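Heads up, one of the protein chains got dropped from this complex, but the rest are sitting where they should.
For subunit A:
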Amino acid sequence: MAAPTVNQRTTTAPEEGRTPVQTVTMVKALNMGLRAALEKDPKVVVMGEDVGKLGGVFRVTDGLQKDFGEQRVLDTPLAESGIIGTAVGLAIRGFRPVCEIQFDGFVFPGFDQIVSQLAKLRFRSQGRVRVPVVVRIPFGGGIGAVEHHSESPESYFAHTAGLRVVACSNPVDAYWMIQQAVECDDPVIFFEPKRRYYEKAQLDTTATPDPLFASRVLRQGGSVTVACYGPMVKTCLDAATAAAEDGVELEVIDLRTLSPLDLGPVFDSVRRTGRLVLASEAPSEASVTAEVAARVQQECFYSLEAPVLRVTGFDTPYPPSKLEEEFLPDLDRVLHAVDRSLAF
């Protein structure tokens, strides 16, 4: 017998009498966001490996199949090309599929369908066909996993025209961004920083969210601008706290949207600080951080006091997990780059 699920959904007026502000993990926030999306639009379907009865290997979809049924929450056969390809078909038919890819390293069997069909259908049909599919991908390292479970493949998708690519960094954003992604008429590749899944925040479900495709200044400071996304946001905020003790004020920007990029706040910030450090777990070559660096030097050339520096994973395959602490940029490597920037 399946164990009782965590989310016991009351059938009537679930929100009434419940305080709108609660402390939630990112997993819970995503679960609540998906539940809200399923409730709001009968065309929303959730599909993927183990998302139904098990509730996903991270429990993001916990309880959803129980409450919405097997036709809204589908345990699919084990094939990512199948998941994405059938989601495209469902979308053509008017559904809004939310696909779960179990781990970052397993999206590649579905890559063809994402790049060849999902990304291009609007363009090919000149707007006659919409494919509002969300592909959720837990990404990044830091959980001590075996191969293929710790990768940061976001740049492949950001490189592909027609896809929107976002990364949440905290439970509050996760709750709103997943709902906004479902409502978006374009396909959205939705990256979730798995090593931040169980971190908590206060979520006010009555608040007005920021737009989905907008970056956000999380901490103001005049010394150096630090732009990051996903799992690196917490690292960079911690770095900012540490730097402040030494009198260095970091301005931390969560990019949130990786394609299209929203670099207005980054340009504004760099024009004030003259210095930019970019942080990401992904390898640096031909990456999102490379794109940001190129655009900043183009837009802010006369304001720059130092070259744009990047703190990233190395241009190597992800190492065995005992070495991931070395591979992943940490607080010290961020501060090291800040020091180098200030030394110019």
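FYI, a residue touches a chain if its C-beta (ideal position, glycine included) is under 8 Å from a C-beta of that chain, and two chains touch if they have at least 3 such contacts; residues count from 1.
What we mean here is this: contacts and distances are computed from a predicted model.
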{"item": "Absent chain [UniProt protein name; select from \"sn-glycerol-3-phosphate transport system permease protein UgpE\", \"Ubiquinone biosynthesis accessory factor UbiT\", \"Nitrate ABC transporter ATP-binding protein\" or \"Pyruvate dehydrogenase E1 component alpha subunit\"]", "value": "\"Pyruvate dehydrogenase E1 component alpha subunit\""}
{"item": "Residue touching the undisplayed chain, where the options are A:Pro42, A:Gly89, A:Gly127 or A:Gly144", "value": "A:Gly144"}
{"item": "Missing-chain contacts mapped onto subunit A", "value": "1-3, 49-50, 52-55, 57, 75-79, 81-82, 105-106, 108-109, 144-149, 285, 314-317, 319-324, 326-327, 332-333, 336"}
